[in-house]
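A single protein chain has been removed from this complex, and every other one stays in its place.
Chain IDs A, B and C follow the sequence of writing; residue 1 opens each chain.
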Amino acid sequence: MTTLTFPGRFDSLPMIADFVRMSAQEAGLSSFQIYAVETAVDEACANIIEHAYGGEDIGNIECGCVITEKGLTIILRDTGRPFNPENIKNPDLNSSLEERSDHGLGLYFIRQWMDAVDFEFKPGSNTLTMSKFKENQT
Amino acid sequence: MTTLTFPGRFDSLPMIADFVRMSAQEAGLSSFQIYAVETAVDEACANIIEHAYGGEDIGNIECGCVITEKGLTIILRDTGRPFNPENIKNPDLNSSLEERSDHGLGLYFIRQWMDAVDFEFKPGSNTLTMSKFKENQT
Amino acid sequence: MEITHTQFKHCDVVKVTGRVDSSTAPLLSEALTKITEAGRYRIVVDMAGLDFISSAGLRALISTQKTCRRYNRGEIVLSGLPANIAATLDLAGFTPLFKIFPDATSAVGNF
Partner (left out) sequence: MEITHTQFKHCDVVKVTGRVDSSTAPLLSEALTKITEAGRYRIVVDMAGLDFISSAGLRALISTQKTCRRYNRGEIVLSGLPANIAATLDLAGFTPLFKIFPDATSAVGNF
């Protein structure tokens, strides 16, 4: 497992994306799977900055990549405020344009495009563990 | 010198162009010079069909390519009616759109883009000899 | 991310390339708002050179679409979507909300 620590700023996002893309490639994911992982990580990190820290430069984002037999596992850790993911409902994708919310897609993207998603909150440390499994190569 | 004889029809034009392009390449002309030669030959052959023969399938077009030290010489021969090139004036390229003639560009293209142009009319045989010289390669 | 804006007779074309994430989405948002604030509501976003878009980028698109469609005065349409970008828009349920054209030319021709 390789773990890198990035400042909790939006301009860390392209660097985090590079790191995750490289790991996903190494893990043998397909090109669309790599894109899906990049999306999930970008959304998760943006949420850490916006919601857990409530702004830029408040704390760090620790990003670990583990290449497993099945694919890639990513572990994101922050020291901001915790939240209850069960309270966050999926967005209504059938609502009309006027009623469509501008927000609420990030968590949905993560849940839809990752194969396993787990939040864990301990005092002073929030951990999101997500995995993407290689396509059936038969 | 390679000489090929084509039926005097418009659909011979792409074949004649292929033959001339190949020869021009072999003669060492630059890519724009090749294009210029292709244009001149296309115009000359169209004139043979339209004006010398007055229509398609009346007679043949003989096309000879000679690679010289200076470049490429093309000899086009037909058995249609002769004409006096000296009587053909250059088109007026400054006239307004309304006054611009639809015709008269072919011979002008030939004269402008070839380095030497010579018409010769003998009873039953008209010959156009045109040359393009390689660019100064200093 | 790079943004090029061209104003045409009947519409504006915004060509966006590279990555639109939370750090760059505000610039896209700004470019689109500049157009609608000038009273122009027919916009083509040409995505042919786009590598990545996050939900922050989608936010800019949907809020501009709301502004444009108001009073039926126009709309924002998309062109040249790379496959990954198309998949993201689809996942977000955006496909019914935006006209999508294969290339910028046909998008501009539609206005």
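The definition used in the following text is that contacts are C-beta pairs under 8 Å (C-beta built on N, C-alpha and C of every residue); 3 or more make two chains touch, one makes a residue touch a chain.
Keep in mind it's a predicted model, so treat the numbers as computed, not measured.
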Touched by the hidden chain, restricted to displayed chains: B, C
Chain B residues that touch the omitted chain in the full complex: 9-11, 13-14, 17, 32, 35, 38-39, 42-43, 46, 49-50, 91, 93-94, 97-98, 100, 102-103, 105-106, 108-109, 112-113
For chain C, residues in touch with the removed chain: 6, 8-11, 13, 46, 103-106, 108-111
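One rule holds in what follows: only the chains that are shown with their structure count from here on.
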Centre-most chain, if every chain is reduced to its averaged C-alpha atoms: C
Maximum centroid distance from chain B, chain identifier (CA atoms): A
Interchain centroid distance [CA atoms averaged], chain B/chain C, Å: 51
Separation of mean Cα positions, chain B and chain A [Å, integer]: 68
Multi-partner residues of chain B (each touching 2 or more other chains): none
Where chain C touches two or more other chains, by residue: none
